[in-house]
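Missing here: one protein chain of the complex. Every other protein chain is in place.
Chains here go by letter, A and B, matching the order in which they are written, and residues are numbered from 1 within each.
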Amino acid sequence: MKEYETVIGLEVHVELATKTKIFCGCSTAFGAAPNTQTCPVCTGMPGSLPVLNKQVLEYAIAVGLAANCDITRYSKFDRKNYFYPDNPQNYQISQLYLPICRNGGVEIETEDGGTKIIGIHEIHMEEDAGKLIHDDWEDCSLVDFNRSGVPLIEIVSEPDMRSAKEVIAYLEKLRLIIQYLGASDCKLQEGSMRADVNLSVRPVGEKGFGTRTEMKNLNSFKAISRAIEGEAERQIDLIESGEKVIQETRRWDDAKGESYAMRSKEDAQDYRYFPDPDLAPVVVSDEMLADIRARQPEFRNEKMKRYKEEFDIPDYDIEIITGSKHMADLFEAAAAICRQPKKVSNWLMVETMRLMKEKEVEAEDLRFSPENLAKLIMLTDSKAINSTVAKEVFEVMFDANVDPEQYVEEKGLKTVNDEGALRRTVEEVIAANPQSVADYHNGKEKAIGFLVGQTMKAMKGKADPASVNRILKELL
Amino acid sequence: MSIMDMTAVELSAAIKSGATTAVEAAQIMLDQIEKQDAVYNCYVTVDREGALKQAEEVQARIESGECSGPLAGVPAAIKDNMCIEGMLTTCSSKILSNFVPAYTAEAVLNLKKAGAVILGKANMDEFAMGSTTETSAYGVTRNPWDTDRVPGGSSGGCAAAVAADECFYALGSDTGGSIRQPASYCGTVGMKPTYGTVSRYGLIAYGSSLDQIGPLTKDVTDCAAGLQTIASHDVKDSTSIERGDTDFMSALIDDVRGMRIGIPRDYFGEGLDEEVKEAVLRAAKELEQRGAAVEEFDLSLTEYAIPTYYTIAAAEASSNLERFDGIKYGYRAGDYSGLHNMYKKTRSEGFGEEVKRRIMLGSFVLSSGYYDAYYLKALRVKALIKKAFDDAFSKYDVILGPVAPTTAPRLGSSLADPIKMYLGDIYTIAVNLAGLPAISLPCGADRNGLPIGLQLIGDCFQEKKLIQTAYTYEKIRGAFPSAGKKEVE
Partner (left out) sequence: MANIISDETIEYVGILAKLELSDEQKEQAKQDMGNMLDYIDRLNELDTTGVEPMSHVFPVQNVFREDVVSNGDTREQLLSNAPAQKDGMFMVPKTFE
């Protein structure tokens, strides 16, 4: 069998984090009852007209700049015409002829440790469709237009990727850029980031491209990897058995681990794009561009560089922390409050990572505030609580962002600093454990550890272990 | 003077002076409708109760001094492609036979704020596609001057209602002549403003880049008052233009000295009825005698405006009318199997022939492989047409010509040959392509007593020059009888 190379390009849809929809003043908030966030515009009522949300344009340009794109100075919206119940006008307002950004690229790390540029063909703005719910009882579908008109940018890459790993690296890179910009939370599971995979195969060494297919419905990095591997295999099998790959759109069924063609004879795939006469052209002035450029945040590379200069924390920590915009924000804010960057970093790297793994929480979804983390660090610094208690408190904070000061107070977790009470407890422990006392006197230094443990237990953990140790040694 | 003989502005003055009331005026109109509309069929919907209730409210607002505009208290008709909250809005189509919008078109809101009393919704060609009002799913409208003839279209119901004294003025829409041509056929004044002057929000789109709402009225004064009332910058319409010069009544000046009027030779060639030609040229002569500088010139490209228009309008319409799918509102076929069959049956049963013809043409010219050859070609020719007008307006203030090649044709004589019908739009259509303002006003009658329309075209934002010229001509011409009287010179 010949050796084949997989050629992959991505179409990534990202839901922008605007308060309102792209062409009307309806809220984009999640979780509302069906059709309660709609108006004549986003439900295709006759006579309604779209007006562009300025924030959508600004986010699109910001992403374009961060992805090294040329910004189109004279841009327009086009109508993409197709009938489907989730598409209320039966045309989607998108951009085909003059998309807002073109000719960019982002750098990814390759498997061999090198780097590679993945080209970005274009980024355009468009509106999302509504949601279809299948009702088995009535044997029909139900349409909810709450998501209809939610702003999207579609980032179209060049066919520059050669493996699932590169695809994931590219997606992670895009996600990080967009999260740093605050333009979207980019959650694949929730659909705020969606990737369609265009894939073809060709014998290694060949210059031309094979026939490609487009794969939809990929809801996780895992699904993307599996779909890529599955589709490459399917295409190679076809070619090897002398059949032809058909250019088509396929839907991935992750549960079954296979895809199927989404074709119907009523689906002509002829979208009859033409400029939308209801929307004015967008002209990006030098001022607008300079303004957006000036507001660009510090991206990861710059941040890593600054951290190395500013903070005495390991490079590995810096890499992990800056790998999430939310975590970097947490770090910086907490460090600024408690002035203990190293300790903040420790909390993030050890306890936070442990709990994220245990509870399957993404870095972007961490709930505790930097203020509370800083308070916790200050509580331990002042020996108001010991490290065991601190870990317990942190776990509660991790789940519910409680105020550690208040929590410690309410639950009575403060270290007992009453020398007299501590001394009485130690005396009781000594009296109750003659054997250990004897061992200690016979030179078994370790026996003191047991006695400290017993004292801590008697104090319900609320003692400072160093003080316990000191008093024990004194009394023994 | 009886109330019915008053113009809209005169009526409003009479209401304000206490000589009559908004309620009385509305009642007289409703009686007229009751008496005649079974014959003329100007209205798809008459809102009797609502009109009287509005009239009472407006009367109170007038009396309290809160409402003092030139049209306060005057009953009006609205073309049935403008949404009005709570009122059936059909576009004269079966597919919207039961659609009751929850919002009101911005132009209608402006009218209401100014104290208009809305009598109901006027008949039209289905989705404004047609030149005769014969493509309405709710029956043809008859021309009040001769009930065997069409009122023109697509705002035929509006023009006929004004002519038949079933309202004092009406709001129509003009995509390729749909206000001016029926105004001409029915002996009324009609104006298509500069694109962007009146908000399109709530106007059910036919050709979005061409559609514009405008007034149909008894005279030029009412026309200026109507336009002044509905013009506004609307943040809900991205194509709405902010302009500070919408005090159109200030242009009601009886003087054309120094006005440069160009007469395009292209508008007086083959196909133009002799009587129409004579009447229009006579009007030009009269304006010249009053001091206007009148000159013939070659506009060029006139014959290409029609294919350009039908390509662009059909393309936009094919997309604009996709939303009528039987899911969210309007008609849904009763018997279907599956989603796509539901779409097809609903739309095939819901749309009439002319609408389907244009949807199919529009879908074709946008389809893969034909977009460049047809659609982009048409947009390029549109640019040339715009340029031809720009050149003309560097020399003239006003372009003067006929509105339509003939007076109103007989019912049933137009639809059989679509292209021949489209040719009737030759003098009106380029105006929409170039986004220009134009006014139509009566300038005589033919041997059958049918009104002949005079068209004045202005450069963008130059409505005032049109109003001034039209007003001056109207003074020269003298009163034009209403259809009810049929006392044509």
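To be clear about the criterion, a contact is a pair of C-beta atoms (placed from the backbone, for glycine too) under 8 Å apart; a residue touches a chain by one contact, two chains touch by 3 or more.
On a predicted model such as this, the values are computed, not experimentally measured, just so you know.
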For the chain omitted from this view, which of the shown chains does it touch?
A, B
Touching the hidden chain, out of B:L52, B:I241, B:A293 or B:I476, is B:I241
Just to verify: which one of A:A60, A:I120 or A:V143 makes contact with the chain not shown?
A:V143
From the list A:P275, A:P341, A:P370 or A:P404, pick the residue that touches the absent chain.
A:P275
Since one chain isn't shown, list which residues of chain B touch it in the complete complex.
98-100, 102, 195-196, 209, 235, 238-239, 241, 301, 303-304, 306-308, 310-311, 318, 322, 325-332, 336, 338-345, 347-348, 351, 356-357, 359-365, 367, 374, 376-384, 386, 418-419, 433-435, 460
In chain A, positions touching the absent partner
18-20, 24-27, 33-39, 43, 51-57, 76, 81, 83-85, 132-135, 138-145, 251, 262, 264-266, 268, 270, 272, 274-275, 277, 279-283
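Definition applied: only the chains that are shown with their structure count from here on.
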Centroid spacing, where centroids are CA-atom means, of chain A and chain B in whole angstrom:
55
Chain B-facing residues of chain A, complex
40, 43-52, 79, 81, 83, 85, 88-91, 143, 264, 266, 270, 272-274, 277-280
Write out the stretch or stretches of chain B touching chain A in their complex.
82-83, 89, 91, 96, 99, 101-103, 105, 200-205, 207-209, 235-239, 315-316, 318-319, 322-325, 327-329, 339-340, 343, 363, 366-368, 371, 375
